[in-house]
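The block underneath contains the structure these notes are about, expressed in structure tokens.
Every protein chain of the complex appears in place save one, which is left out.
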Amino acid sequence: MNRRAFFNWGTGGLVALCSGVGVSFAAMVRFLVPSVFYEPPQSFKIGDPADFPYGPPTFLPEEKIFVFRDRDRGFAVASAVCTHLGCTVAYFQSDHRFHCPCHGSVFGPNGAVQHGPAPRGLNWFEITQARDGQLLVDKDKVVPPSYRLMV
Amino acid sequence: MGRKLPQVFFALSTLALVLIVAAVWQASTPSWKDYQRRFFQLEAQDEPNAVTKAAVLATPPQIHQILLPGLQRVDRCTTCHLGVDDPTMKDAPEPFRYHAGLGPHIPSKFGCTICHGGQGLATDVKDAHGEVPFWQDPLLAKSYIRASCGRCHKEGDVPGVPELTEGRRLFESEGCHGCHKLNGVGGSIGPDLTEEGTSHRSPEWLERHFLAPNVVSTGSAMPNFHFTREQARALTYYMLSLTNEEMGSYYSSVLLIPSPEYGRQLFVEKDCIVCHSIGGVGAKTGPDLLAVTKRHSLEWLDEQLVNPQLVYPGSSMPEYDLETNARKALVAFISAATSDDAQEILGHRGKALTAEDVAIEAGRRDFARFGCAGCHGTELQGGVPNPNAQGGQVPSLLHVSDDYTKDEVIQIIRDGKVPPLDNASGPTPPLYMPSWKHLLSEEDIHQLVEFLWSKQQKSKESW
Partner (left out) sequence: MNLIREIWQSIVRRDPLSTDKGKSELVFLNVWLHIHPAKVKKENLRFKYTFYLGFITFFLFVILLTTGIALMCYYRPYPPQAYQDMKDLQFVVFMGPFLRAMHRWAAHAMVVCVFLHMCRVFYTGSYKKPRQFNWVVGVFLLLLTLGLSFTGYLLPWDQLAYWAITVGTNIGSYAPFIGSQVREILLGGHTVGEAALLRFYVLHVAILPSAIILLTIVHFWRIRKDGGLSRPVWKLAPNKVEQLVTIGAPAETAPLKVVAASKDKTYGLMEVVTGKPIFETITPEEEEDAVFSYPYAFFREAIALMVTVTGIMVVSLFLHAPLEQLANPAKTPNPAKAPWYFLGLQELVSHSALLGGVLAPTLMVIVLLAIPYFDRNPSRRPSDRKWAIWLFTIFVVANLVLIVIGTFFRGPGWAFVPPWIHVVAGAE
């Protein structure tokens, strides 16, 4: 076989090989991305609308969310995880604010930072109504503080 | 240089590329993605809003998983069975149909496999339904699913599942305890049934076995009890419910649906009629129990059963060691009991109670409870085949007084007895009288013998 033929076949083979390696690499990365999580789900149902009172928000400790229900504007769900270092904040009815016990961050009624070392306001999560009428919260979907679900 | 080596190299490299692409393609196209796509199309079908419709159709496929640490399992059934909690899907084709009638048993807290069986970890159809070798818990056929209720609801009646109650009752009345241990009580001639529900013997096998033990389990010494189809099914339901799974407290503290039947059984067992009356019928020592739930709360009544002295110091009501479910059942019975019930209970007890009557009654209860009927028959008639034993069968007990004194029978019950061989060089008979001294106190054995003697038939005089 002459040099040109050798070179062509050889290069062709090398290209195929490198492509194969490239695909394998991409596949390996995808392999490492988990398809299921052994954690509580990010999207979950919290119950019927009738289960939630108006006025002070309902705190769900396992899901770490506050569920607000306003007579005029409907439902809203705020995260109870402080944006500073992850402690669970508490809601005080007296001043309608969220207070973090760890480093003293204070968040206003709409979750904005008013005081303390927190860098961002509290997240508000999307809340919708599932087809069986139950309320569905999705922590993967962050919405603006003005978001409300009217039921 | 090898003549064709560069071409071989090229061919192999291309082959390797093709193969890795094929492997990636194989991994990217699992069957569950097809099912999800079909479901979203179904969902989007009736959606008027174009934006929502597009969003639904564009939902990225992903595996849905219900983590159930309290039940020690992981269920991925909802990856394909996406309409399970969606009432609008009640007429959809399977696997998308809505699951009606769940009540408090919502999928997110209970998953699917705890009732239906199958392999929750799997994500393709045959594996998930457990219809593969090496998974011995396949989907339960429709006719057996309700047996799973008994896995959590272990006592009392479960509404909608009368088979469980009937099966439990048959197990006691036919004397299965005599050969089979259940929860530590029973004989060792047959296998222990405490965890029969997890034994991986199929429901069909169990039912066939109840109908014809020897045919299904060759060489078995279990007699044919000539059950009807319904009885065999009820017993199968009961077997399937016998599991001992570790469950988180959320599941194991399950509210029992209190069973008035069970409560009545307890009322009779504990002989409450000896001190109490219902609607005037019965004894006058303690208060009348008619409509007692209208006068006292359920919590109060429950406390009364646990600790009578607390409520009425100096009361002569003994402390009964009843567990929660039993107390609930008893209260359920009392709340609806009438003077007719009391009359019936009194009638069964006979008139005056002598010590002997008490003993015979206790003996009768023990005869049933420890399963003697399993070998000796509910009417003490014997007759169960016992190959190579003298007489070829388990003896009848109706004539023991002819051949033995009471003390001899006491000794046989206490220490057991191996039946004498018909043919000395033949095989050992499969059935034998076990020793009961570890399970029965001396008093119990005496009472049993009193019961036996009360049943003796006079044999014909033979010349």
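For reference, chains read A and B in written order, and residue numbers begin at 1 within each chain.
Keep in mind that, in the parts below, a residue touches a chain if its C-beta (ideal position, glycine included) is under 8 Å from a C-beta of that chain, and two chains touch if they have at least 3 such contacts.
Keep in mind that what you see is a predicted model, and the values were worked out from it rather than measured.
Across B:L15, B:A141 or B:L310, the residue that sits in touch with the chain not pictured is B:L15.
Only one of the listed residues, B:E47, B:D127 or B:E261, touches the absent chain: B:D127. Contact between chain B and the unshown chain involves residues 1-2, 5-6, 8-9, 12-13, 15-16, 19-20, 22-24, 26-28, 63, 74, 76, 119, 121-124, 127, 134-136, 201, 205, 216-219. What chain A contributes to its contact with the hidden chain is residues 10, 17, 27-28, 30-33, 35-36.
Basically, only the chains that are shown with their structure count from here on.
Spacing of chain A relative to chain B, judged by their CA centroids, is 44 angstrom. Chain A contributes residues 1, 5-6, 9-10, 12-17, 19-20, 23-24, 27, 35-41, 44-45, 130-133 to its touches with chain B in the complex. By the touch criterion given at the top, residues 1, 3-4, 6-7, 9-14, 16-17, 20-21, 23-24, 27, 62-63, 65, 67, 76, 85-89, 108 of chain B touch chain A in their complex.
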